[in-house]
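The complex appears here without one of its protein chains, the remainder shown in place.
Our next item is subunit A:
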Amino acid sequence: MTTNDAATTRTAPAATGRSGSLFAEVGRVLEGHWVWYRLNWRATVISSVLMPALYLIAMGIGMGSLVEPGEFTQGHDYLVYLAPAVLVVSLVQTAAGESTYPVLSGFKWQRNYLAVAATPISPARLALGELTWIALRLLFSGLVYLLIAALLGALLNPMVLVSLLAAVLTGMAFAAPVVAYSATVQGEGAGFNALFRFVVMPMVLFAGTFYPVSQLPEVVQPVAWITPLWHGTELARGLAFGTLEALPALLHLSYLLALAGVGTVLACRHFHKRLVV
């Protein structure tokens, strides 16, 4: 609409805001996070990297000294066997943290998502921005972890950088559905505690990080197979040790991509439902 004539001198000039492409708007959401992160990254690195480093030292070096390299460690030192798996497990834990309380806060406590809803950026694009931000955070945490693992002599070769990509995908296969869930939480996030206790924690212990799932009783094994963590761990180890075969690789990859994909679609939908009322 044009404001008709020059006689209405009080009419304000045209606004300077404009909507942008999907790519540009997701980028602007990332930029918003970056403004905060560039000053606060140290604290987040400590919590998301120190923990896996401690795991690696305690389990890999401490307990690992009792473990003879053998068939189940694929011939490697236990520390080396553990390194790619701890990468995956630590990213999944970071993903769980980033996709729960911070998302609920955006809707409920800090309510910054409500502020974004009043801009040209649509709720679905905001959701995509949030997920992309989590993926970048995982990538960065993973890189710092690998640096520490390398210093500890836990890495065999640079192929572990490909494992890192598998680990980020695994993190997102978990984060995307959880973000979708978090966008529906109305209360104070009591469900998150259950999620950490009854999903994340058992996954860490039983999805093949510290020993092959085949060591578990046969009836329990299928439970491990449905976790994204097991698929990610198989991928990451297989890539790092060069033992990955095409068909299992394809299955693991498909499963993780499906989880991440369905989670992303649901997250976009739930953000829309929550913000456009």
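By our rule, contacts are C-beta pairs under 8 Å (C-beta built on N, C-alpha and C of every residue); 3 or more make two chains touch, one makes a residue touch a chain; residues count from 1.
By our rule, contacts and distances are computed from a predicted model.
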item	value
Chain not displayed: protein name in its UniProt record ("histidine kinase", "Lipooligosaccharide transport system ATP-binding protein", "Cytochrome-c oxidase" or "Aldehyde dehydrogenase family protein")	"Lipooligosaccharide transport system ATP-binding protein"
Sole contact to the chain not displayed, among A:A117, A:V162 or A:L195	A:A117
Contacts of subunit A with the absent chain, listed as residue ranges	1, 3-4, 8-20, 24-25, 28-29, 31-32, 35-36, 40, 110-112, 114-122, 275-277
